[in-house]
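To start, I am sharing the structure in question, which I have written as structure tokens.
Only one protein chain is missing; all other protein chains are in place.
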Amino acid sequence: MRKIPAAVLGLTLVLATSACGGDDKSDAGTAAKPTNCTNKIVNEAAPRVLVWAWYPNMAKVVDNFNQQHTDVQVCWTNAGQGQPEYEKFQTAISARKGAPDVIMLEADQLVGFEIQDALVDLAPYGAGDVKKNFSDGAWKDVSQGNAVYAIPVDGGPMALIYRTDVFDKYGIKPPKTWSEYADAAARVKAAGGPVFGDFGSNVPAVTTALMIQKGAQPFVYDLADKQKITIKLDDQATKDVLTYWGDLAAKGLVGKEDQFTTDYIAGMVGGKYATYVSAAWAPGYLTGSGVGAGKDKGKFAVAPLPQWDAANPVSVNWGGSAFAVTSQAADKALSAKVAMGIYADEASLTDGWKTQTIFPLNQGVLKSDEFVNAKVGFFNGQTANKDIYIPAENAYKGAVYSPFTVFYYAQLQAQIVKILGGKTTGAQAATDLHNQVVEYAKTQGFTVS
Amino acid sequence: MTARRTGWLFVLPFLLVFVAFLLAPLLYAGYLSLYTKGLATGTTFAGFDNYTRAFGDPSFRKGLRFVLKFSVVVIPLQILVALIAALVLDEVTGRLARFSRLVIFLPYAVPAVLGALMWGFLYSPSFGPIEQVAAAFDVRAPFLLSQGNIFYGLLNVVTWQWSGYYMIIIYAALRSIDTSLYEAARIDGANARQIALRVKVPMVSSALALILIFSLIGTLQFFTEPQILTPIANGSVTPDFTPNIYAYFLAFRYAQFNYASAISFSLGFVVFLVVAIFMYATRKRGGLFT
């Protein structure tokens, strides 16, 4: 019988420690040296900063950094690509322990973590010194007023990738406007050709970029006034863009398949899609997936993204990542140094763009002759950087994201699925989407206007 | 007195682990579910508000409807496949029977994650065998993960994964039946089918009940297979596809752990209710907890 109190005691103890953990407001991380690094530590004596990142050439990048630094060493692990990594980070935020010092995040995810006080403002740690390395648009994506929450590495200015074999066969020139795009799609289809593009439900970021291109401004938000948000998803531009793609899909002019799947890639290789509305990192992604290596070698080219108004072109962005310092970082100054220094040296950046792993945002690279004049193998030697991607990046104005990007994307995806299933219209989808997101923001305590 | 103490000593190591890794986290989650946290606002005490909100939440109810509907179909199907296979294996002997027993059981040894991954390839509309067979007959095979078909696509994956495990449990129960019962039935003029239905099935009814309860708990908490198939399911697996997926989204993607806990407990309550109803309905067959 004496064992019962012991069990009860154990339970109380365990609970007490859990409760303490939950109430612990201190943001100091573990002081213990991170071990289990995927990379080799060059200078054993130096303090270590734990980094989560998923760039494919990260091993080289980390080695470059560690060899160039004696005062700090990066201990790196790949905790997941994108969403899975964010889920781990979210667990650590909720538990108030277990986050890395420095974390790779996509620009559209930043605000969602900033509002939870999970990221450190890097301005006091000298972020202003590296501002000159980036375009205004790229810098705006990681800033809130004067506060800077991450240091950009790569971006995704958007363009239109197309199959030259399909375009030649049906006598099509790269469309300059979206109405030309729709016409060309109809012509190819009428002549018995493949679908012209794809309206995938699982790339809501693309649809959002295309809405912004038409003039939509889905969110106005400033962390300085964190309870206030302006949401506008039922405007004409949003309705037009959803209707436009919904119509193309309904007429069978574009595919309805999700992207980033093996089926989609197989379709790209097989010439099932005449165009791919995508970002500057796409050639690397496609090459890595085996596109452009076999029968389809040399059959891809790139043109500027079609416009709604050719006289007033708008440049938009999809994807791209940055390094942020978490508020659980043990040594914030040192972590900030890593966030600013990693993937910022010439060797890493050069390796990144030459292996087509990233489209760099560092102006030093964007202006270098070698990068500007590079003939891109995937595009059959086209000088894609000079002709397409650098102008697109320079014209990019930056975007404003909401603190609940993941929720918004999920709702947009659900609406796109409905549109593709013929269960709603573009205009109705925009209205429903607007109402859902506004409702959600209100339950989260925002004042919505 | 000593016997009692010894009893506790035997159970103690397990109880410690149970308290540390199930009960304590559970109580802590229960405590958290009484609070509410908005992104823009701080954490406030909410009492049972999260629970009233959960049962009125269309997303939770939608997921619940799906898993209930799915249970009603998948559980009888699995048990039927398992029972038929076990009865046949109990009757037939030889190399084929031994081989079949292993093959049917094999999927249990495949991690659910990999099983879903494999079926994803098999379902593929561009390089999967289903489409290839259909193409040979000049028709298009249905995409089993599309919105209209995902119910069946998942039905197949789950049946494949678990039927063999259940089959083995039933088979083991069949093997331990006293064979003189069959002789007696045969003397009474019963044929093999009648023996199977009138003697064998009633004799393994408690094994069937056990299977039913465990698969009921598992199916109501349905998570892994749809979650793994999400990236290739063309948007069919929504964030509120099942209650457990909904709780997962809330906790890890929407930063709402408090509400996610309430959803999990609400689901736990539904599971408890369904299991209790089932046990009450079958109580005459002999309890499971004795």
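As written, the chain order gives the labels A and B, with residue 1 at the start of each chain.
We take it that contacts are C-beta pairs under 8 Å (C-beta built on N, C-alpha and C of every residue); 3 or more make two chains touch, one makes a residue touch a chain.
Heads up, the rule we're going with is that contacts and distances are computed from a predicted model.
Hidden chain, UniProt protein name from the list "Carbon monoxide dehydrogenase", "Carbohydrate ABC transporter permease", "Menaquinol:cytochrome c reductase cytochrome b subunit" or "Protein GlxC": "Carbohydrate ABC transporter permease".
Between the chain not shown and the residues A:49, A:79, A:248 or A:437, the one that touches is A:79.
Touch with the chain that is not drawn comes from one residue among B:14, B:137 or B:280, which is B:14.
Only one residue in the set B:55, B:223 or B:278 touches the chain that does not appear here, and it is B:223.
Counting the whole complex, the residues of chain B in touch with the unshown chain are 2-11, 13-15, 17-18, 20-26, 28-29, 32, 81, 84-85, 88-89, 91-92, 96-97, 99-100, 102-115, 117-119, 121-122, 126-129, 132, 160, 163-164, 168-173, 175-176, 192, 204, 206-207, 210, 214, 217, 221, 223-224, 231, 243-244, 247-248, 251, 257, 260-261, 264-265, 267-268, 271-272, 275, 286, 289-290. Mapped onto chain A, the footprint of the missing chain covers residues 1, 4, 14, 17-18, 20-22, 30, 32, 36-38, 52, 54, 56-57, 59, 77-82, 84, 88, 91-92, 94-98, 100, 260-262, 265-266, 269-270, 284-285, 287-290, 294, 355, 357.
Keep this in mind: only the chains that are shown with their structure count from here on.
For chain A in complex with chain B, the touching residues are 1-4, 7, 10-11, 14-15, 18-19, 22, 83, 86-87, 90-91, 93-94, 112, 115-116, 201-202, 226-227, 256-258, 260-263, 266-267, 270, 403-404, 406-407, 410, 413-414, 416-417, 420-421, 443-446.
Residues 1, 4-5, 8-9, 12, 15-16, 19-20, 23-25, 27-28, 31-32, 38-41, 121, 124-127, 147, 231-236, 238-239, 249, 251-255, 257 of chain B touch chain A in their complex.
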